[in-house]
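A protein chain is absent from this complex, but the other protein chains hold their places.
Letters A, B and C mark the chains in the order given here, with residues in each chain numbered from 1 onward.
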Amino acid sequence: MAILLRRGSKVVVQGITGRQGGFHTRLMLNYGTRIVAGVTPGKGGSEFFGVKVYDTMVDAKSKHDFDVSAIFVPAPFAKEAALEAIDSGIKLVVIITEHIPIKDSIEIMERAKAAGVSVIGPNCPGIITSGESKVGVMPIQIFKPGVVGIVSRSGTLTYEVAWKITRCGLGQTTCLGIGGDPVTGLNFIDALKLFETDDKTRAVVLLGEIGGNAEEMVAQYIEREGYTKPLIAYVAGRTAPPGKRMGHAGAIVTGTLGTAKSKIEAFAAAGISIAEKPSDVTRILTKKL
Amino acid sequence: MAILLRRGSKVVVQGITGRQGGFHTRLMLNYGTRIVAGVTPGKGGSEFFGVKVYDTMVDAKSKHDFDVSAIFVPAPFAKEAALEAIDSGIKLVVIITEHIPIKDSIEIMERAKAAGVSVIGPNCPGIITSGESKVGVMPIQIFKPGVVGIVSRSGTLTYEVAWKITRCGLGQTTCLGIGGDPVTGLNFIDALKLFETDDKTRAVVLLGEIGGNAEEMVAQYIEREGYTKPLIAYVAGRTAPPGKRMGHAGAIVTGTLGTAKSKIEAFAAAGISIAEKPSDVTRILTKKL
Amino acid sequence: MKLFEFEAKKIFAKQGIPIPKGKVTYAPDEAGEAAHEIGGAVAIKAQVLAAGRGKTGGIKFTDNIEEARTIAEKLIGSKIKGLKVGSLLVEEKLRVSKELFISVTVDRYARCYVILASTEGGVDIEEVAEKSPKKIIRYNLGVFKGFHSYEAIEIARKMGYKGRKMITLATIIHNLYSVTLDYDAELAEINPLVETEDGEFVAADARIIIDDNALYRHSELREKAMKRLRELTPREAEARRHGLAYVDLEGNIGVIGNGAGLVMATLDLVQLSGGKPANFLDLGGGASADIVKLALRTVLSKPEVDAVLINVLGGITRCDEVARGIISSLNELKEKRPMVVRIVGTREEEAKELLMNVGIKVTDELDEAVEKVVELIRR
Partner (left out) sequence: MKLFEFEAKKIFAKQGIPIPKGKVTYAPDEAGEAAHEIGGAVAIKAQVLAAGRGKTGGIKFTDNIEEARTIAEKLIGSKIKGLKVGSLLVEEKLRVSKELFISVTVDRYARCYVILASTEGGVDIEEVAEKSPKKIIRYNLGVFKGFHSYEAIEIARKMGYKGRKMITLATIIHNLYSVTLDYDAELAEINPLVETEDGEFVAADARIIIDDNALYRHSELREKAMKRLRELTPREAEARRHGLAYVDLEGNIGVIGNGAGLVMATLDLVQLSGGKPANFLDLGGGASADIVKLALRTVLSKPEVDAVLINVLGGITRCDEVARGIISSLNELKEKRPMVVRIVGTREEEAKELLMNVGIKVTDELDEAVEKVVELIRR
């Protein structure tokens, strides 16, 4: 089954004629992603690798039906593109763009929530359901259909772990980068819930990093609700120099959380298996499955 | 039964300590309106004619339950007061304040609609259910319990007609001033629908005036849907000098509508009884009932 | 408050809407100089706050500097649509390939703003709207939800534009929306928005009406509005300054009432009874005795007025305040012209007593009051 994205999910690419959008549209098409339309204002009427390009989502929507939008437009225009996607009535928006101001992200998430739309990203590698479809920028040779779900805050770290999982023969159902920005759409817990109800996913890998309290919230959630599948977590940044401190308020919002130590301790307390190294993930997985 | 406002409807007055708010709070209390709280920022903790005053709607709400808010705050602060009322979860907001900028009114109506809140006004005399309760500024001696519903764009014209109806012995169920501004909350059609389902109301009087196309929309609605009760309309401004013209766009939005002639013709075409003079209203009513 | 074309264009330019090269002038020599500065063919446009200028000789073209002077000489001080021309806008003459229409105004019924756009702009746009409504695109929008660039692009696309031109047109549409919101306009309109032979868009005309109720938050416009007041008849100016809605009419019965609807109904009744109202005067809500006094002084200052009809239904307005205003102004003005007073509502009894004490009898019924005042005039 996989989560969120399946073979045949209909995808529209916003910013399809841009440098990144164009490059990855081709790669996505090669992987088998069903891209039904593209949108770039001012480029309506043209074609791009056989995909019809429209000026607006409204126009594209009048000719096609789609399930997912992939946003590749530059940061200064990304908020408008995301709101356009939300207004179009789509149910899943994947924002690849990085460097989007936090204020814009907050507005995107606020309006997405009001409209019942799921957002992945921004500043994320996207989502791939191995062997079926990908909406994002993941290098495909790293992935192979299998039984492990991955959710991660970091793009390249996902590849690192996915590659090991592929090599050890387990393979992945869906891999999901939630994005590295302070404010993102879908969070770890949302993804874990989805994986829990997915028949094909037999174990889940969570890749966290220092900063924020997303990992601690997961631990709290698991401690409260439990989790019916093996769950392995890795946290990057144990030896990183302390980053910028968000004044007094930052510390108050997250409490004493945010360090690798705090996250790992919280995971341990919730009974989540912890990988010391990225390569430990597969070692634990093979033991558990 | 009456509409929207009944004996015992719980009312909060925003701007209760102001000149207008204070004066009319006393008159409303005298009439029997059940005012349960007042709000004026900075005056929380005081009392006003036995009504407790709070700084915010949130605070008032934590101590009282209410059905209707009456807004008497000055125009520059009226939008915030209305949004505060809408946020408080109240279901009916009556805005008496005049001179509210159109932009503010549009925002109020937009947010009220999203929240499922009814607004009466702004720039209106409010609403009175004869002999039961009033939320607004109508002079009470003019009204008497009875069987006629009145909806009007003009405050004093309402009094004129209500007074005649009282004198001829028919009396009123509910009288509702929808407000004289370009943008108002409840409109004629909303009010007509409510009166139609009210057992006690045996006939309805609609008082229109030149400008806009609210009357023509009523005529269209009645022509399409019919109306199960006698409906008498009067339009003021037959001999008024042409008012300011809203550029080309104004004419396009309302078409050739907006004149008394256009409104009266539309009413006639829809089979609505037309009063030539305010005093004709009662003449027609007594014939019909 | 309506803005002059040149004022509206200044706002457009500030908000990124392209306008023609041009200059405001107040004297023929200035107009000649402006034509010289601009060079080539120019349009000379009378600045009056009325639509339909072009059809009544308010816009002239020339490519001759001397002629520009002569045209200006004729226009300045002349009357266009009954309004005196005080200034001219001298502008480069655009090489027109197409005339579009864009406007943002209030949609009362939908309780929001509406954008109207058409590729068939120009003086006959209203006819277009009536005969082929499909040629006009209507797009509703609110304040809270806002209006996004992609919505403007969709409008420009529906107007049949593509590529760069579509984006440019969308930007103008979006900027016109910003003008409306930023300046609290009831109307912001470009008609025509010219597409030139070079494929550029330029606002050839400009119309903005500001919501008077919002002037308090636009200090610069507020000052302008104050200045405008000085240009009204002294009677109208003083009335407005005190918040009275006063309009001069041509009859001989002065009318004072409270609430626009009731005053209009009163005017209708006067006319229906064969009388002629001298004015429209709405005291507004909650008038004080002083305001009533001012209203009476305003109405009576007109020598044509032979009698006065006062019709007050007190709600917010307190009848006793009105009575006090009437009494004190009678004392002051030593007025001999007859007056019919009809007063009902909040503090009605007190008012009647006060008036009775000075010998003024109050009529209860409006029809009766109107008949009485019309009869008084006939005598």
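Definition applied: a residue touches a chain if its C-beta (ideal position, glycine included) is under 8 Å from a C-beta of that chain, and two chains touch if they have at least 3 such contacts.
Quick caveat, the model's predicted, so the values are computed rather than measured.
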item	value
For the chain not depicted, the shown chains it touches	A, B
Contacting the left-out chain in the complete assembly, out of A:Thr40, A:Ser154 or A:Thr201	A:Ser154
Among A:Ile100, A:Ile127 or A:Ala266, the residue in touch with the chain that has been omitted	A:Ile100
Residue touching the undisplayed chain, where the options are B:Met57, B:Val94 or B:Ile108	B:Met57
Hidden partner interface residues of chain B, rising order	41-45, 55-59, 80-81, 83-84, 87
Touching residues on chain A - with respect to the absent chain	20, 24, 27, 75-76, 96, 98-107, 109-111, 113-114, 125, 136-139, 141-142, 152-157, 159-160, 163, 180, 182-185, 187, 207, 209-210, 212-214, 217, 234, 236-241, 244-256, 276-279
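Please note the rule applied: only the chains that are shown with their structure count from here on.
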item	value
Contact-graph separation of chain A and chain B, given in steps at minimum	2
Chain pair with the higher count of C-beta pairs in contact (B-C, A-C)	B-C
Averaged-CA centre spacing for the pair chain B and chain A, given as whole angstrom	52
Inter-chain centre distance, chain A versus chain C - centres from mean C-alpha coordinates, in Å	56
